[in-house]
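All protein chains but one are shown at their positions in the complex.
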Amino acid sequence: MIKLVPRGERSRAMAYMSPVFAGMLTLLTGGIFFATLGLDPLHALSVFLIAPVSDIYGIAELCVKAAPIMLCAVGLAVAFKAQVWNIGAEGQLLMGGLVGSAVALQFGEAEGFWILPTVLISGMIGGGLWGLLAAWLKTRFNANEILTTIMFNYIALYLLLYFVHGALKDPDGYGFPESALFSDAATLPILIEDTRIHIGILFALFASVSIWVLMQRSFIGFQIKVLGADANAAKLAGFKHKHLVWIAMVISAALAGLAGASEVTGPIGQLIPSISPGYGYAAIIVAFLGRLHPIGILFASILMALIYMGGELAQIELNLPLAVTALFQGMLLFYLLACDVLINFRIKLKTAATNAAMGN
Amino acid sequence: MDIDLITNILYAMVRTGTPLLIVALGEMVCEKSGVLNLGQEGMMLMGAVIGFIATLTTGSLLLGFILAILSGVIMSMLFAGIALGLNANQVATGLALTIFGTGLSAFIGADFVGQPIDGLNPYAIPLLSEIPLIGKMLFAQDLIVYLSFGLFAVIYWFFKSSRAGLTVKAVGENPHAANVIGLPVMRTRYLAVAFGGAMAGLAGGYLSLAYTPLWTENMTAGRGWIALALVVFATWRAERIILGAYLFGLASILNLVAQGLGYPVSPNILAMMPYAATVMVLVMLSSNVVKSKMHTPMWLGKPFHPGG
Partner (left out) sequence: MDTHHDAGGTLNLRLRLQGITKQYPGCLANDRINLAIEPGEIHALLGENGAGKSTLMKIIYGVTKPDAGQVYWQGNPVTIKDPATARRMGIGMVFQHFSLFETLTVTENIALALGEDAGDLKVLADKIRTVSQRYGMELNPERHIHSLSVGERQRVEIVRCLVQDIQLLILDEPTSVLTPQEVDTLFITLRQLADEGCSILFISHKLKEVQDLCHSATILRAGQVTGDCIPAEAGATNMARMMVGDDTPISTDYPKAEGGEVFLKVHNLSQTTEDPFGINLKNVDFEVRSGEILGVAGVAGNGQEELLAALSGETLEAQAEEILFAGEPAGHLDPKQRRQRGLGFVPEERLGRGAVPEMSLKDNGLLTGFLQGLVSNGFINRVATSQFADKIIDDFNVKTPNQQTAAQSLSGGNLQKFIIGREILQNPKLLVAAHPTWGVDIGAATAIHEALIRLRNDGAAILVISEDIDELFLISDRLCAICNGEISPSKPTQQTSIEEVGRWMTGIFDTETHAVAQESV
C-alpha cells in the first residue's frame, strides 16, 4: 500500500521536477493510448510532437500559436497568485478580439501609425473591463468568480456571434458571418518574412518580463502574493483586499484581451465566429504547468502550442478527431496535479513487514 | 397567452430543469461532505456520450442509463483519487476533470455525432396528467423526471433525519474533529464524490438519451457549471435546489416563450439568458455574507490529510 508522509517543508526540487514528470507520464499514456487504437505509438507520437516542428514553417506556426496562450497565461499567473480564480481568460480574449475588431473596422481604409495601437489598446480595454466586471461582482456582491467568469465566457461567445452575424458582418461578404478584412494599418506587421510570425510574439515576451518585475520586485506584486498565500495576514498588514483583487483581475483580463486583439489583427486579419480554439482554457493549464512563473510559462506555452499543432496534424495524418488535443491537455493537468503531491509529501511504500513492525 | 401555451411552458420548464436538478443534488451531497468538485461538466459529458453509444449499439435504453451513471462514477473517482487521495487542490483538479472529460467525450463520440436513436418517451399517468395547467408538467413526463422527484425526496430526507446525513454534514464541517471522534472521513468523502459522479452521469445520459436525444460535442453547454451555481443559490438545501432548477429551466426555454408571444429576438441573445440569469442569481444570493457563511459547509474545498 502507498502511504503519504508529510515532508514538513515544501520541496523546491519537486516543484520544478513535477511538470517534467507530468510531461513524461502524459507521453507514456499517450503512447499506450495510441497503441490501443491500433496505431504505432512511436509513429503517432512523432506525428503529434515532432512532425509539426520539423520545418521552419512549423516552428513559425508554433510561435504564432504560443503567443496568445502565453499572454493569457502570464496574466492568469498573477490572478492565481492572488487566489483570484479567473477561469475567464477565454471570454476576455473573445471580448478583446470583438472590441478590437469593432474599432479596427471603424477606421476603414484610413492610414496612420496610431491606428494599430488604438485597436490593440481597445482590445485590452474590452478584455480588461470584461474581467473587471467579474472582479466587481466578487468584491461588491461576494459572487464566486469561478462561476461568474465561466458564465462570462459563454456570454462573450454569444455576444461575438451576435455581432459577427449582425452589425460587424461584411456587407459585401455574401452573407457569410465574417467581418471585412482589416486594413494594413490595423494589421500586425510581420516580423520575419515569409512566415506568419507577427509582432504579437514580442508583446508576449514583453508581458512576461513586465510580470516578472511586477511579481518579484514591486511592492504591489508582494501584496498580491501575500493576499493569495494568506488573506488574513494581508488584512492585518493593511493591504487593500479589493484593490488587489481588481488589479490582479484587470492585469490578467487585459492581457487576455490583448491576445484576442492580436489574433484578429494578426494571423486571422478579420473577425470570424471562432477566433480561439480554447486558448483561454489552455492558458489555465499552462499557468499551472509553468508554476505561475514567466519562464516556466514560456516553456509550457510552447508545449501547449505543440499539442495544438499535433492535434491538427493527427487529424490529417492519423485520422483522429481533433479532440485529441483537449484529451492531452486534460491528461497533462491531471498528471501535474498528481505529481504535485511530491512537493509536500514523500511516498512511502507500506509493505506487510512494516505493518507487522508497527503492531509490536 | 392561452392556457395551452402556459401548460406547455410549464411542461418544458420541468423537462429542461431536470438535468440541472439531478446534477445539483449530486453536487450538493458532495459539497456537504466538504468536497468541491468543479468537474460536473466533464462528468456529464462522459455520461452523455457513453450512454448514447451504449444505447445506439445495443438498442437498450436501460443499459445506456446504467453505463452513463457508471461512467460518471468512474470520472468522479479519477477526481477523488487525485484531490482526496493525493491531497491536490480541489479547484484545479475539478477544472482538469472538466477539460479532460470534454476532450475525452468529444474524442470517443466523434463518430457518433448526429446519429439518431429512439430516445426515452414520456409516459403520461392516466387521469393525473389530465389536471389542467400542472397535470402535464408533473404527470406526463418521462421516467427519469419521475425518478428525479424521488431523488429529491430521498435527499431531502437524508439530510433532514438520517444518521448518515448527519455524518456527511459533520465531515464537511470539521473533518479533523470528525476524524478524532472516529467518523470515517475519507470513506464518507469518497462516497459523496461517487454519488455526485453518478448523478452527473445520469444527468448527462438524460440529455443524450431523453432530452435531445442525440449526441453532439459539448452538448451540456455549461449545465454542469450552472448546477454548481445552483447549489450556491440554494444555500445547500434540497428544497431550494428543486426550485432553482426549474427557474433555470424556464430561463433556458425563453426562446419558446418569446416565440409564443411573437417577439422576434436574436437567437444569440436568447442563448445568453441562462448564463446571464446565473450571474444575476449569484449576485443576488451571495451578497448576504452572513447568510452564505451560515450555510456553506465550513471545510468546503479545503484539503484534509488524516495524518500519520
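Here the chain labels run A and B in written order, and each chain numbers its own residues starting at 1.
Note that a contact is a pair of C-beta atoms (placed from the backbone, for glycine too) under 8 Å apart; a residue touches a chain by one contact, two chains touch by 3 or more.
Everything quoted here is computed from the prediction, not taken from an experiment.
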item	value
Options B:L62, B:A177 or B:V265, residue touching the unrepresented chain	B:A177
Hidden-chain contact residue, picked from the options A:R10, A:H43 or A:R140	A:R10
Candidates B:L62, B:I125, B:L166 or B:V265 - the one touching the absent chain	B:L166
Hidden partner interface residues of chain B, rising order	163, 166-167, 169-170, 173-174, 176-183, 289-290, 293-294, 298, 307-308
Chain not shown, touching residues in chain A	5-10, 217-220, 222, 225-226, 229-230, 232-233, 235-238, 240, 357-360
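Going forward, only the chains that are shown with their structure count from here on.
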item	value
Touching residues on chain A, where the partner in the complex is chain B	4-6, 85, 87, 137, 140-144, 146-148, 150-152, 154-155, 158-159, 161-162, 165-166, 281, 284-285, 288, 320-331, 333-334, 337-338, 340-341, 344-345
Interfacial residue positions of chain B with respect to chain A in the complex	38, 42, 78, 82-83, 86-89, 91-93, 95-97, 99-107, 110, 217, 221-222, 225, 228-229, 232, 266, 268-269, 271-272, 275-276, 278-279, 282-284, 286-287, 289, 292, 305, 307-308
